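Here the complex is missing a single protein chain, while all its other protein chains stay put.
Showing chain A:
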Amino acid sequence: MAQYNLEGCQSMDLAKHPSGIGLILQNIVSTVNLGCKLDLKMIALRARNAEYNPKVCTGAKSEEQSKLAARKYARIVQKIGFQAQFMDFKVQNVVASSDVKFPIRLERLSLHHDAFCTFEPEIFPGLIYRMKDPKIVLLIFASGKIVLTGAKSRDQLYRAFEQIYPVVVEYRVPQIGNEDKDSTDRVPRLLA
């Protein structure tokens, strides 16, 4: 069986992550061809935890888990009596989230990267950045959290993140002196 990797225990490979920030995989969607006709009604009735989502395996937090889940499902279908095989397992979509730990000026970013960005604060608070190479969609939020999706492999996500990191650093919200938000001190300030 494949080795079971815990995401948090991996040591950071700075060659792959020059920014020093790692991504947390959130979701993997993959498909597999069982190679035989299925009676879905029968499977839905006889298998436990069966939902009608033909041949799609979702929710896994890593690629190995996804393959494992697909294999388990194929086994269940086999037990019911169909001649199931395990052909063409393919990961279709990998989703990851990350945090750059500083607030970002979305409006300015969308102004300067107009061709790639969609930002409609009324409709959705996050900026939608459609990167061309690799072809990934990133949701960038003002808090500094970034969601990356549309990748076929996690390497694509790493590359996309390393490309967006310097851009996002450029649009960091500048820190405003010693600002203590909870201060009730009312020192009169002269407005220019």
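As a working rule, contacts are C-beta pairs under 8 Å (C-beta built on N, C-alpha and C of every residue); 3 or more make two chains touch, one makes a residue touch a chain; residues count from 1.
Assume contacts and distances are computed from a predicted model.
One subunit of the complex is not drawn; among "Aspartate--tRNA ligase, cytoplasmic", "Molybdopterin synthase catalytic subunit", "Actin-related protein 2/3 complex subunit 5" or "Transcription initiation factor IIB isoform X2", its UniProt record names it "Transcription initiation factor IIB isoform X2". Of the listed residues A:62, A:78 or A:118, the one in contact with the hidden chain in the full complex is A:118. For the chain left out of this panel, the touching residue among A:78, A:143 or A:163 is A:143.
Only one residue from A:103, A:134 or A:150 touches the chain missing from this view: A:103.
Although one chain is hidden here, its contacts on chain A can still be listed: residues 103, 107, 110-111, 114, 118-123, 125, 142-143, 173, 176, 181-183, 186, 188-191.
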